[in-house]
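All protein chains of the complex are present and in place, except for one that has been dropped.
Order of writing sets the labels: A, B and C. Residues in every chain begin at 1.
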C-alpha cells in the first residue's frame, strides 16, 4: 500500500489528511498519480487539477513531479511551502 | 589655539592625551602639522614619524591627511580604528 | 553545537543567544521572525509535516555548517496558531568570523522559507481565511545560494 498525505489547501479541498491506496506500478510518476487522483473529480479535481501549483515529497524528501514513485511508502502532496 | 588629541599608541608614545598649540596658518594641512610635530623628536617622532600609519579627525570628523586645518578647533591623531 | 526545535510553544531568545555567545566564537548573529499584524489579521495558523519537518530543518542546518566555519547554530520554528506580535522563527549562529555568522543566518532563514515543510493560513476579523501564497522571490533567493 502507498500512503498519501495532504497539507494546507490540498488537504482542505480533498477533505482528508491522508489515505491509503494500492501501490501503483513502480514506473508511475508523481505527476501520473496526481492526474489519476484528480480524475476522481470533486475535491480531488479542485485540489489536484493544476499540477503546476503542487509540490511533492516521497518518504519525506522533496521530489520533482516527474519522479517515479518506485518503492516509496509515503507520498505527500501540498502547495509550495511558506515557512520561515 | 588648536587642541590636539591623541589616541591609542599615538597617545602612549607621545605620553599626552591632549595639548594646545598656536593655531597654524589656515592652509596648513594635517600632514604638514604631523611633520612639524614629528620633528620635535623623541616620543613625537616615534608616534608620528610614519604618517601612512595615522588617521585624523578635525572637529570630530574623519578627514584625509591632505585636508587643510582651516579654522578647526580640535585635531585628533590616531591609528586606524579597531572598533566593532 | 547544533540545536533544532520544532515546537508549538514560544521560546527564549535570550537563552539561545547566551548559549551561542558562550561558545567563545566572537560573533553571534540572529534573526527572529514575528507575526505581522494589520489588515484585520487576528491569527496566523502554521501547519507543518511532522514526519518531515525536524529532519528537513536538520538537513538545512548541516548544509550551513558545511558551508561556513560555525561554532554553533540554533534554529527554532513554531507551528500552530500564532497571534500578531508572536515569534514564529528564530535562527542564531556563532562564528569566529562575523561575515560567516551573518551570512549563514541569512542562508538559514532563506532556506527555511523555501525548504521547510510549513504552510501559513491567515485568519481575519469577520471569519475570512486564506492560505499565504509562496513568493517566487523566496524560491529564487534560496536558489541564489547555489
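Note that in this section a contact is a pair of C-beta atoms (placed from the backbone, for glycine too) under 8 Å apart; a residue touches a chain by one contact, two chains touch by 3 or more.
Keep in mind the model is a prediction, meaning the values are calculated, not measured.
Engineer: Using the touch definition from the header, name the shown chains in contact with the chain that isn't displayed.
Structural biologist: B, C
Engineer: Based on the whole complex, identify which of C:46, C:70 or C:101 touches the chain you can't see.
Structural biologist: Of the candidates C:46, C:70 or C:101, C:101 is in touch with the missing chain.
Engineer: Mind listing the chain C residues that contact the chain we can't see here?
Structural biologist: The list for chain C reads 13-14, 17, 21-22, 24-38, 84-85, 87, 96, 98-99, 101-102, 105-106, 109, 141.
Engineer: Of the residues in chain B, which ones touch the absent chain?
Structural biologist: On the side of chain B, residues 5, 7-9, 11, 57, 60-62, 74, 76, 78-84 touch the unshown chain.
Throughout what follows, only the chains that are shown with their structure count from here on.
Engineer: When all chain pairs are ranked by how many C-beta pairs they have in contact, which pair ranks first?
Structural biologist: Top-ranked chain pair by contact count is A-C.
Engineer: How many angstrom lie between the CA centroids of chain A and chain B, rounded to a whole number?
Structural biologist: Computed from C-alpha means, the inter-chain centre distance equals 72 Å.
Engineer: Distance from the CA centroid of chain A to that of chain C, rounded to the nearest Å?
Structural biologist: Measuring from centre to centre gives 26 Å for this pair.
Engineer: Indicate the residues of chain A shared as contacts by at least two other chains.
Structural biologist: There are none in chain A.
Engineer: What parts of chain C, by residue number, touch at least two of the other chains?
Structural biologist: Where chain C is concerned, no single residue meets two or more other chains.
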